[in-house]
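Heads up, one of the protein chains got dropped from this complex, but the rest are sitting where they should.
Presenting chain A:
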Amino acid sequence: MSHDHDHDNELDPFAARVRALETILTRKGLIDPAAIDVIVDTYETKIGPRNGARVVAKAWNDPAYADWLKRDATAAIESLSYTGRQGEHMQAVFNTGDTHNLVVCTLCSCYPWSVLGLPPVWYKAPPYRSRAVIDPRGVLEEFGLTLPAATKIRVWDSTAELRYLVVPMRPGGTEGWSEEQLADLVSRDAMIGTALAKGPA
């Protein structure tokens, strides 16, 4: 492993603990450190929220695809070659004019890795997991999103192996845009439900 620069002295003992564990497992021939490099590279550079943004953009632009995504998200997403770990069983949930969807895993950190990449720290941490189901409006306000009082909130607690992708509403003024342009408007948070799609600049 290259020089370990933690930016946080408090974590040094833990960095040593992880390094020792990796060393023990490597010496015993149980793990291949080069496999770890490939895993990290995959999630740092290849699999991320851009995958999900392309799914959303395609759904905005192609009603037949949107319908397929609604009926069988796993297959519709697989058709774009986004498959694999923590995306084996997908469900797309569509925001509408009167209902806003929000995804949480109160029990751990279930998250659709294949379309959003690795989850952010806040998604895995107690404040979000504890409050998303009881005070979703308060949580959304901490993300800078204030919904109209009449907007219904549907919270999806990811308690089984289904992984959820929120399809935000398409912003106005984007008629005729390409899927690449549309994908730029779709943030990771919009696909968790803690933000809306961005409008045209």
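In this text, a contact is a pair of C-beta atoms (placed from the backbone, for glycine too) under 8 Å apart; a residue touches a chain by one contact, two chains touch by 3 or more; residues count from 1.
Basically, contacts and distances are computed from a predicted model.
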Identity of the absent chain, which is to be given by its UniProt protein name, from "Tripartite tricarboxylate transporter permease", "Nitrile hydratase subunit beta", "Putative RNA polymerase ECF-subfamily sigma factor" or "Formate hydrogenlyase": "Nitrile hydratase subunit beta"
Chain not shown: contacting residue from A:Trp60, A:Tyr128 or A:Trp177: A:Tyr128
Contact set of chain A toward the excluded chain (per top definition): 1-2, 4-8, 11, 14-25, 27-32, 34-40, 42-44, 83-89, 104, 106-109, 114, 117-118, 120-122, 124-131, 133-137, 139, 142-143, 149-162, 189, 194
